[in-house]
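Excluded from the complex is one protein chain; the other protein chains are retained at their positions.
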Amino acid sequence: MHIPDGFLDTKTWVALSAVSTGFVALSVVRANRKIGEKHVPLMGIMSAFIFAAQMLNFPVAGGTSGHFMGAVLAAVLMGPFAGTLIMSIVLAVQCLMFADGGITALGANIFNMGVVGSLSGYLIYFLLSSAIKGKTGKLIGIFIASWASIVLAASACAAELALSGTIALNVALPAMAGVHMIIGIGEALITTTVLTLILAARPDLLELTKI
Amino acid sequence: MISIKELVFKYPDGHLALDGINLSVSAGESVGIIGSNGAGKSTLLLHLNGTLRPTTGTISISSLPVDDRNIRAIRRKVGMVFQDPDDQLFMPTVSEDIAFGLLNLGLPENEVKEKTDAILNRFGMSAYADKMPHHMSLGEKKKIALAGILVLEPEIIVFDEPTANLDLHSRKDFIEILKGLKQTRIIASHNLEMIARVTQRVIVINKGKIIADGPAKDIVSDTALLETNGLM
Amino acid sequence: MISIKELVFKYPDGHLALDGINLSVSAGESVGIIGSNGAGKSTLLLHLNGTLRPTTGTISISSLPVDDRNIRAIRRKVGMVFQDPDDQLFMPTVSEDIAFGLLNLGLPENEVKEKTDAILNRFGMSAYADKMPHHMSLGEKKKIALAGILVLEPEIIVFDEPTANLDLHSRKDFIEILKGLKQTRIIASHNLEMIARVTQRVIVINKGKIIADGPAKDIVSDTALLETNGLM
Partner (left out) sequence: MEYHLIDTYSKRDSLLHRLDPRTKIIVFLGLIIMIVLTPPKQFITFGQYGLLILGLVILSRIQVWFYISRALLVMPFVLMIVIFVPFLKEGQTAFRIDFWFIHAQVTHEGLIVCWNALVKSVSSVLLITLLVATTPFNDILHGLTHLRIPRVLITMVSFMYRYLFVLLDETERMQHARLSRWFGGYIRRQIKVIGNMIGLLFIRSYERSERIYASMLARGFDGSIRRIDNLKFRAADAVFAAVIVALLTIIWETYNL
């Protein structure tokens, strides 16, 4: 889902760079206001954690494999804006070190995974876990939120490629959304298992200061 | 049992970790591998169950060459106990962790449960079945990690630094367990005292090469050899 | 120098880690703290620079009580070398890591650079200045972690398992460094041999209590004492 340079036209990447810069700036302001001394190393370690967790591939049907994205997990553990920051940094470092995603497309990639993925996922989780009480609500919430975050991020990616005239929407959207509806199940199962483990081992870690 | 011929391993960055290892181990032997940090001990161990594959050279376990075709059979024969049990115990509870390998073998659930209970009982740890490994002491975690391997009934068990970081009490305890095992054992460590107590044969490696191979008591008392290889 | 009176510490989960510790250490002493895993060694160390605070009891360093008002002065006086150097070397390069504490003291940049260069030179590690800790061996990381503390010129240095996981060569090297230090040293470990070589006085703790306190050679040779406290 990491768009390289050259796949988006000028109006699209410029606009998305502006939008993402806005969200990142907003997150930075919120972080500066709420971040405690203790969060200084924590936020960096969490970015490394998401990056490392993304290295664990799981098999998807047909010999292909997917990997964990982690936007919803980061948002639920650290707060939605922290999720945006963490995903932005992971994407920026992946772009620089692994040539995963382009520089001019960085804004679009941050928008898809860091903004759409993290914020929409958090919103869904928040609504569902408030509506259904207790552990069940949290687990159902994170399952649906993680699945949706993948599908929404992939759809946003398809829409951007279509707006740029690279692939027609009627091809890109069904293809991207369809594949990611399956990959999303993997994301949802993984994220739910992670939350179950944390609830059992260190439930206090769900009560960290949220940004 | 284990037969390694001219094993050379180069990491992708060009670092030559193993430089022509030849080694055979017979069934039931207990072999210590000693060498300083970075000598190539862990790299060698990871070849024994096919986690790493030779750059050149061959390895076979009970006459089966270690390759993609045999990998499942190899992993059944060779159990690995890693240095840090936190790397090995990733299931939420002790009993789930021990069941992990058994379920992967496709055993039916009642049999899995029986075997899990039996091994916990043998280690005197039945009370730990539903505990989370995360909250246990290092010595307890080490035992559970070993139990998760033993329950699979491997023919060979490979240990990487089995007593590192253990306090003396847990170390004694674990050494007794190591001595009581009947399987072929390969034990890598830089703790000479432990190696002397649990193995009959010792191999010294340095810079990816086997420098010496002989009876444990001869090697451990050969101060000149140990000193030149950074072991004293 | 260090004076601890009736120190009791309970973790938030209710676990009683320290149960009435009384201890005084004079300037220039080198004191070993031995005890099995979970005896309370690390908990005690974390009280010495105010990272943890007593549930009841008092601690003072050079007559300064350890409290929020004095915390900066306390941390200047007490340097801590943690067990895992990866937890301590958090800056991207060696020289930036050593500079971290100096810059926090408010020293001007040229002085920071001078001191950083001098300490690296003293450890024979000038070539490492721009290296990433990730590319270094455990022994090298341990030395850099110590350099980052020594450069702050503390009066007391606290070590948690300074030689854990080191191979014999690096261990020897580090023991020589430990012996050469002039500062008051508190060294927690369950490695009796190392403790016997680098300290004059040894304290045995078990279940949060001081069981024995005496000259190193007496304690280390008292097999009955060591055995009842899980150290042999």
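A, B and C label the chains in the order they appear, each numbered from 1.
Going forward, a contact is a pair of C-beta atoms (placed from the backbone, for glycine too) under 8 Å apart; a residue touches a chain by one contact, two chains touch by 3 or more.
Quantities reported herein were computed from a predicted structural model and do not represent experimental measurements.
All shown chains touched by the missing chain in the whole complex, by label: A, B, C. Across C:7, C:21 or C:112, the single residue that touches the chain missing here is C:112. Checked against the full complex, the one of C:54, C:79 or C:139 touching the unshown chain is C:79. For chain A, the residues touching the chain absent from view are 2-7, 10, 13, 24-25, 28, 31-32, 35, 37-38, 40-49, 51-53, 55-56, 58-59, 68, 73, 77, 85-86, 88-90, 92-93, 95-100, 102-104, 165-168, 171, 175, 186, 189-198, 201-202, 205.
Residue positions on chain C in contact with the hidden chain: 46, 49, 51, 72, 75-76, 78-80, 82, 84, 86-93, 96, 99-101, 103-105, 109, 112-113, 130, 132-135, 148-149, 152, in rising order. Residues of chain B in touch with the missing chain: 11-13, 46, 49, 51, 72, 75-76, 78-80, 82, 84, 86-88, 90-92, 100-101, 103-106, 134, 148-149, 152.
By our rule, only the chains that are shown with their structure count from here on.
Inter-chain centre distance (chain B to chain C, centres taken as mean C-alpha positions): 33 Å.
Centroids built from CA atoms put chain B at 39 Å from chain A. The set of chain A residues touching two or more other chains is empty.
Chain C has no residue in contact with two or more other chains. Within the complex formed with chain B, the residues of chain C that make contact are 36-38, 137-139, 161, 164-170, 190, 192, 230-232. Chain A makes touch with chain B in their complex at residues 196-197, 200-202.
By the touch criterion stated above, chain B contacts chain A in their complex at residues 92, 132, 134-135.
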